[in-house]
Structures are given as C-alpha cells and as structure tokens.
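Of the protein chains in this complex, all but one are displayed in their positions.
Chain IDs A and B follow the sequence of writing; residue 1 opens each chain.
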Amino acid sequence: MQKVFQRPKYLKQAVFHYCPGCGHSIIHRLIAEVIEELGIGEKTIGVPPAGCAVLAYDYIDVDMGEAPHGRGAAVATGLKRVLPDHIVFSYQGDGDIAAIGTAETIHAANRGESISVFFINNACYGMTGGQMAPTTLLGQESTTTPGGRNEKRDAAPLDLSEILAIARGSVYIERTAVNSPRNIRKTKRAITKSFKTQMAGLGFSLVEILSPCPVNWKMTPVEATKWIDDTMVKTYPLKVIKDTVGKIDG
Amino acid sequence: MAGKKGTIIIDRELCKGCYLCIEACPNSLIGIFDELNQLGYYPAYYREENNKDRECTGCATCALVCPDVAIEVYRE
Partner (left out) sequence: MSEKVLMRGTQVIGEAAIRAGCRFYAGYPITPQNELTECMARSMDATPGGTFVQAESEIAAINMVIGAAMAGARAMTSSSSPGISLKQEGISFLAAQELPAVIVNTMRGGPGLGNIAPSQGDYFQATRGGGHGDYRTIVIAPNSGQEIADMTRTAFEYADKYRNPVLILADGMMGQMMEPVIFPEPIDISSLPPKTWSLRGAAGRPSKVILSLLLNPAKQEELNWKLDRKYKIIAREIPKAEKYMTDDAHLAVIAYGTAARIAKGAVRRVREMGLKVGLFRPITLWPYPSRELHELSRHMRNFLVFEMNMGQMVEDVKLSLEGRSDVHFYGRPGGTISTPDEIAKIINTLYHRQNLEKDS
C-alpha cells in the first residue's frame, strides 16, 4: 500500500489551536497543498490577519509578514511591488476584510494588484467571541445582535465579493465553502486558480470561503456544516462571481 | 491487511472530536473511541473489525474533511 493522503510539505508539524470543526485549518491545509503542487513554496509570502487565523504562520510553512487588522491587502501590495516575481497572498477573516479593511481591499482590487486574497467568511467575529460581522446573516444571533441581526438596526450583510467584482482590476473572484468533501475539492481548485492567476500576472483574485464556526454558531461541527448548506448559501450563493481569466495552465 | 483496498491511520492525539470524518465515511468505518486523548477529546478511530462488504477503499474523504490533518490514507 502507498500513502495517498498525508500532511502536506508546507504545513508545519503542529497541533492547530482552532476549535473542533473549525474551517480555518482545512483552508490552511488546502493552501499548503496547492503551494506544494505548484512548486512555489520558496517564493511565496503570506500575510496573516488579526483574528482567529492570526497564528496562521505557526502552521503554513512559508515566509509570513503579519499585517495590522484589516490592512492585509495594503501590506501585500507593498510586498508584491517590491518582489514582483514572488507569490503574495493575504489571508483575512470577514471582519478584517469586509469591515475594518474594506477600503484597502477594494482599492487593491481596483488597482489590479497581482495578489491572491483568501477571504474566510464565517459570519461572525470568531476570536473576539462571536460578535456581529459585516457578513452576519439577517436574523442570525450573535453577542451583539441578541435578538438576531435586524436590518433596520444592524444593516444587511455586506456582499464584499460582489462589490469587488465591479472593480476593474479584479479578474477572478469565486465563492466556495469547506463544509463538504465536494466543496472542499472545489475550494482547492479555486485556490489553485487564484495562485495561477497571480503566477501569470493577470491581476487581483480572491476566493471567498464559507467556513464553519461551530462554537460561535452554538452548533456541533456536523450541524455547522449542514447550516452552511441549508442557510448560509442562501445569502452567499456558491459561484464564480467574476472570471475574466478562463482556463489557465502553468 | 491482505485483500483490503485501503486503510487509514488516525492520529488520536491530533483529533479534536469533531467527527466530520464519521459523517464523511461512505462505509461507516470510523467510530468514537471511548478514552479521552491528551487534548481532552474522545477521538475518532478506524474500526478495523468491520465486515467484508464494508471495507475501506482508501477514498480519503475522511482525510479531506478532517480539520486537524489527523488522518493518513493508504491505498493499494
């Protein structure tokens, strides 16, 4: 027998600090797998966020430079402009990218910065304890929307990926999820395409990944994966939102 | 393991007991171990004692969904 599935080369030997059933570590693994498959581990630089994934550098085994909360796209811009032949990605949660860092993200997209952005949408602020995020669904309970998110009081969810698709410099934006084997495979393909888009120097790409947060959703991990299918995708349909890249090799 | 198409090894000390693998296994070959691991969870384990018509095929779906990279998969 031969080993067909093991810890990828660019994932450090470490126990994740994430809660049981959290999607972050699946996404970390997928990024590490794609980096290995594309052979870009020696020239990739990651920009982790503030939030649960702030410790991403403890897991993904490439050079990493920590950004202030929300500023991933700006820090990545500085890195990529100085090192245009390197692969630069930012890894950002929904509060990081769609609230405090909205301006940096929209303008990086509009400039067509040749970076890959991984936007993890778990519909809440995870690390701070489950407050309302810009992505929290209408009616969804959080510690700051005790009766459920109310459009009049709390505004409706922000569809950041759709907004970014309008930006002229964005070339590829897809929304995926990591709640099922099928969706995980699709997410990996999207991450691959995003990196390849950057390797070809085609412009700004982003993968929004719906990711379970069982603890703050007050569900079991299995319930959380089902909630994404049954509820979350109604607000955030899984689809290619923008693609001017088409088929890409390399 | 003669005759088997595949097998898995679950690192019980990496498992956090989310049981997404149990949900994912098409042949119901993963169960919950009845002793706590060092992280304080009842880890998933590979039920090798299962009968012939429910063999591991090495499809790796369990490993794919495992958030803690606790599963290694082997195939013929």
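Here is the rule we go by: a contact is a pair of C-beta atoms (placed from the backbone, for glycine too) under 8 Å apart; a residue touches a chain by one contact, two chains touch by 3 or more.
Note that the structure is predicted; figures quoted are calculated from it, not measured.
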Left-out chain, listing which of the shown chains it touches: A
Residue touching the undisplayed chain, where the options are A:81, A:168, A:218 or A:239: A:81
Residue in contact with the excluded chain [from A:31, A:45, A:191 or A:224]: A:45
Subunit A, residues in touch with the chain not shown (by the definition above): 41-45, 47, 50, 54-55, 57, 61-68, 71, 74-83, 86, 103-104, 106-107, 111
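In the analysis below, only the chains that are shown with their structure count from here on.
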Chain centre separation in whole Å, for subunit B relative to subunit A (CA means): 27
Subunit B partner contacts - residues on subunit A that touch it in the complex: 1-7, 11, 15-16, 18-26, 29, 180-181, 184-185, 214, 220-222, 225
Subunit B - residues contacting subunit A, complex: 1, 6-7, 13-14, 16-20, 23-24, 39, 41, 58, 60-61, 63-69, 71-76
